[in-house]
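Every protein chain but one is kept in place in this view of the complex.
Per-chain residue numbering starts at 1, and chain names A, B and C are given in the order in which the chains are listed.
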Amino acid sequence: MKLLEHQAKERLRRVGIECPTGLVARSPQEAEKAAQEMGPVVIKAQVPIGGRGKAGGVKLAKTPAEAHAAAAAILSMEIHGYSVPSVLCEEALEIAKEIYLGVTVDRDRRSMVVILSFAGGMEIEEVAEHSPEKIAKLWPDPFAGPQAFEIRELTLQALEAVGGDETLPKARYLAELVPVVQSLFRLSQELDASLCEINPLVVTASGQVIAGDAKIEIDQNAEFRHRDLVRELGPDASAATSGDDPLEVEARRRGLTYVHLGGSVGIIGNGAGLVMNTLDLVKQHGGSAANFLDIGGGAKAEVVKQALEMLLLDPAVQGVFVNIFGGITRGDEVARGLISARDELGMQLPLVVRMTGTREEEGRQLLEAAGITPAVSAPEAARKIVELIGSTGSS
Amino acid sequence: MKLLEHQAKERLRRVGIECPTGLVARSPQEAEKAAQEMGPVVIKAQVPIGGRGKAGGVKLAKTPAEAHAAAAAILSMEIHGYSVPSVLCEEALEIAKEIYLGVTVDRDRRSMVVILSFAGGMEIEEVAEHSPEKIAKLWPDPFAGPQAFEIRELTLQALEAVGGDETLPKARYLAELVPVVQSLFRLSQELDASLCEINPLVVTASGQVIAGDAKIEIDQNAEFRHRDLVRELGPDASAATSGDDPLEVEARRRGLTYVHLGGSVGIIGNGAGLVMNTLDLVKQHGGSAANFLDIGGGAKAEVVKQALEMLLLDPAVQGVFVNIFGGITRGDEVARGLISARDELGMQLPLVVRMTGTREEEGRQLLEAAGITPAVSAPEAARKIVELIGSTGSS
Amino acid sequence: MSILLNRASKVLVQGMTGSEGSFHTQQMLDFGTQVVAGVSPGKGGTKHLGVPVFDTVREAVEATGADTAGVFVPPPFAADAIMESSAAGISLVVAITELIPVNDMVRARAFISARGTRLIGPNCPGLMSPGERAKVGIIPNHIANPGEVGVVSRSGTLTYEIIQALARAGYGQSTSVGIGGDPVLGLSFSDVVELFAADEETTLVVLAGEIGGSDEERAAELIGRGYPKPVVGFISGRSAPPGKRMGHAGAIISGTTGSPASKVAALEKAGVKVADTIEQIVELTRERLGAARSS
Partner (left out) sequence: MSILLNRASKVLVQGMTGSEGSFHTQQMLDFGTQVVAGVSPGKGGTKHLGVPVFDTVREAVEATGADTAGVFVPPPFAADAIMESSAAGISLVVAITELIPVNDMVRARAFISARGTRLIGPNCPGLMSPGERAKVGIIPNHIANPGEVGVVSRSGTLTYEIIQALARAGYGQSTSVGIGGDPVLGLSFSDVVELFAADEETTLVVLAGEIGGSDEERAAELIGRGYPKPVVGFISGRSAPPGKRMGHAGAIISGTTGSPASKVAALEKAGVKVADTIEQIVELTRERLGAARSS
C-alpha cells in the first residue's frame, strides 16, 4: 500500500518532521486559489509512482495564473499509466542542499536499515549504482530504534563520504538530523512501513531542514493492523503497490499475488519458487508466460477459482498451466476450485494441470471425473501446454 | 504531575483501552443532565489524591435527581485537603470481578515492572502488605516492552496465585489482557509515567473488560518532554505530586524539592542524603525539623533565595539551618543567595549556616561580610540552631 | 545422522489445535516424529491427537523436555510464538506461517539471536530427516526417502520437486531444509551448508536458490573457501524480468547481486556445478555420486 506524497507528508508532520505548507487541488481553479493564498508554488502530480518529475508532473508556478495553467496541464496527464486526480500545491523552497534519507528493510542483514546520503535528490539511484560509498547506513536495534549517538555517527560518516558539506555547520547537522531520523524510524515502525523515504530532505537557503518529497509504502502483510489507514486511502493505494499494470492493479484488488509478464501461457502455481520454476520451464519448452500467479500455501478452492478468473481477464492468455505441489496446499481443494471455475466461467482455453503432493490422489480423481487429465510431471505439462497453444501462441 | 481520573481515562481510550462512558460535570445541574442522558451513573470526585472512595467522594445515582444531590454533596466536599472542582459522571458498571493492573518503576530491579493481581480493587494495598504472593510481576525489556507471551505467562501466574478465577474462561483472560497490558505499557513509555495504574480493571457481568478507575503520574524529570501536557493540565497537576500539604503544593509551584514535616527548625541543604542527615542531627540535638528542602546540585543564588522564601511561608518555622557541602554546588553562590534573600525578605529569625566544600572560602568571606558567622561543623550548627530557638521552639 | 533434527528431537507444535496445525501434526506423527506437546493458549490441560496441550511453551518445555518447536499460528501471532519458544529455551524453532509482517520478523530475529536460538523460516516448508523418521513442517511424507543428499532450498514447493526428482532416481536425503522465502529469515544458506559439512551421513549438498537477496552469493563465498563435499546448485526465476517483484517472496532484483546471473556466477566461481533444470540436478548428482546407492 503506497501513500501519495501529500498523505505521506501528513504522517511526517504528525511525528514532528517539518514539511512545506501545501494544499491539495483537484482542479486548476483550486490550484489558482492556493497560489493566491501561498505565493509562488510548486505544483506536483499526486500519483503512486516514482519518476513523475522526469515525466513532467512537477512544475513551478510563480503566479496564480501560472498555477492554473500548470495544474491544468498536470491534471490532464497520464504518468506511467496513472491518471492524475489531484495535485499538491506547495510553497516553493529555496533549495541549498538535497539530502537522501530512507528507512527500509535490509534482507541480507535481516534488519531495518537507515540510509543517509548528502548526495540526495533525483540522482540518488545513480549514486547508489555508481558511488555506493557516498551512502551511509545504520542498522538499528529494532526494539530500541536508532539512538541519538548512532545518528550522529551516521551523519559524520555520511559527511565524510562526500568530503564534508558546508551548507550547514557540522554542529547543526549533528543536532538537526537526530530528531528527523528518530521520528522517521518511529513512523516506519508505527505504520509497519517497508519504505519510509524523504528525498530530498532539503536544507533551504535560510538553513531550515524540511522534507521536499516523501514516499511511504506499507508492508502488505501488516495491513491487518492498519484497517483505518486502508479504509482512508481506499483500494487504489493497495492496488498501486505492485506497479502500474492495470491487470496487476486488478489482481491486487482481488488479493492475488500476480505479476503480468506479457506472454500467452497463463500460469497458476503454489509457492513463489515453484511458480518461478514453472516460468523457467515454459520458457525452456519454447513458450512464453503470461504471468506469475502464486496462490500461496494452503489455498482453498475459492482462491483457485479467483486465480483462474484473473488469468482469463488477460486477453493474451491462450492456455493455462496449473502447477501444484501440495504441502500445506491440498490437491482436492485445488481440483474443486479448478473444476467449478472452469464450469462457471465457461472456459474454452486449453488447461493443463500438474498436481502432486498432499491429497494428490483425491485431487487427481476429482480432476479425472471432471474430464481433466493431469500431467505426470511439470516438464511434461510445460511441453503439453506449449504444444496445445501452438506456435501462434508464443510471443 | 498527576492526571485526574477523567484525564487519565482519556489517555487510556486513545491507546485503545476500554473505559466507561463518562461526562465531567462542574455543577449539580450538569450532573443531573448527564444522568438524564446516561441513565444510572456513578458520581466521582475529580481530585489528584487516592482514598476518595473511603472519604465519601464516590456515589451511585440511579436517577437524575439522585445525580443532582450526589454531585451537590461531593462538589462541596474537601477531600484530604483538596476542594472538588468537578465530578465525573460515569455509566454504572455491573462489576463481576476487580483486577489490579499497574506499570511502575522497580528500583531494586532497575527496571519497569508490570503488576497484575486478581485480588484487585480497594483492598489492593492490604493484599500487597499481607498476601504479596497474590500479586504477579513482570519486568519487561524496556525497549521491547512486554511481549504477548510474557503477558500470558503473567496472567497464568496471577490466576494460579489466587487459585484460579472463574469470572471469565481462562482463554478469554489470556486473550483479553494482552492488548490491555501492552497498551498500558506503551502509554507509560509515551508519557514517561512513573505510575500507570488501572484499579480496578473491571470484568462486568456481561464479560466486558473495562477500566473502572485510572491513575497516571508523570515523572517530574521528564516534564520537559511533555510541555503540551503540562500546559493542558495546569500547575495544579504538577503541584499535586508531592501530596496534599498546602506548603508542599506551593513548593512544587516554585519548583522546589520540599517535604513539610511540622517542626520548628527550617532546613535547607544540598543533596537528599545530606538533608536527611541534617534532619537526623537536629533531632539528635533535641530539635524538630520543619521540613526537608533539597536545593540539589549546582544551585544558583536565585534558587537559594527561593528556598529561604519558601521556609518563611511556614508559620511554625522559628529558625533556619542551612547546611551546604559544596561539590557541584558552590559556596559563593549559596552565600550570595542567602544574603540577598535575608535582606530582601527582612528576615528576623535566627539563621545558622554551615558551609564547606567547593568555593567554601569565597562563600565564608561573603557571609562574614554580611554579618553571618558560619558554624564550623554540622553538629555544631545543629546544636546552635536548637539553642537559639530555645525549648519553646521544639514541638 | 542428519542435521538439526533427529529421532531424539522432542517437538512441540504451536497452534496445534488449529486446522493447519492439526492436519500437519498428524502428518508429523504419522512420519514418526516425537511430537510431545501442543501449545494453544487457553487449551492447556486438554489433549489433541493424543498429545498433551499446554497454555504456554514454558509449561510444555517443563513438562515434556521439548527442544524443537513448529510454528503454525496465524501471521498476527507468529512472531510472538517464535519469541515465546526462544525465551522458554527451545533450541530450534521452525516457523511455517507465511505472510508475517516483516517488522515483526526483524524484531523476532533480534530477540532470538540474543538468546542463541536457531530459527528456520518463516514462510517455509520446514525440515525433514527421513532416516531419523523426523520432520517438522509440511514437506509431504510420501516423498521422503532416507539417503545421503542434503537439500537446502528457499522455496517450499520447489524443495518437494527436487526431493521427488532425486527420489525417483534413487537418491534419498539426509536432511532436507526449506529455509523460506521471506525477506527476513532465520538460518541462511551458509548456516545450513556449514551444518551439512559436519554431518557424516551427508555426502553431497543440493543448494536451490532463487532471485533476490545475496544469501546464495554468501554461501558461494563460504564454499569457495574450501568445502569438503560436492555441491550441486540451482537457481530459479531465471526467466523473471529484472525489476519485477515476484510475490511476497520479496524477490526484488537490486543492483548486481540478487540477479540469477550473479548467483550462478558466484556459485560457479566457488566450484559449484549449477543445474538449469530439476532434471539436471539429478544428473549432476549422479555425476558426482555415481549410481544411486539407496535405491
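Definition applied: a contact is a pair of C-beta atoms (placed from the backbone, for glycine too) under 8 Å apart; a residue touches a chain by one contact, two chains touch by 3 or more.
For clarity, every value in this text was computed on a predicted model and none was experimentally measured.
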Chains in view that touch the one left out, judged over the entire complex: A, B
Residue touching the undisplayed chain, where the options are B:126, B:280 or B:302: B:280
Sole contact to the chain not displayed, among B:91, B:141, B:250 or B:309: B:141
Hidden-chain contact residue, picked from the options A:55, A:113, A:174 or A:388: A:174
Absent-chain contact - pick from B:146, B:269, B:319 or B:337: B:269
Contact with the hidden chain (one of B:50, B:179 or B:357): B:357
For subunit B, the residues touching the chain missing from this view: 105, 107-108, 110-112, 128-129, 132, 141-143, 188-189, 192, 194, 219-222, 224-225, 242-243, 257, 259, 261, 269-277, 279-284, 289, 292, 294, 296-298, 324-328, 356-358, 378-379
Touching residues on subunit A - with respect to the absent chain: 144, 147-150, 152-153, 156, 169-172, 174-175
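Assume only the chains that are shown with their structure count from here on.
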Mutual neighbours - chains that touch subunit B and subunit C alike: A
Two chains sharing the most C-beta contacts: A-C
Per-chain CA centroid nearest to the all-protein CA mean: A
Chain whose mean Cα position lies farthest from subunit C: B
Between subunit B and subunit C, centroid-to-centroid distance (C-alpha), Å: 55
Centroid spacing, where centroids are CA-atom means, of subunit A and subunit B in whole angstrom: 50
Two or more partner chains touched - positions in subunit C: 107, 111
Residues of subunit A touching at least two other chains: 141, 143
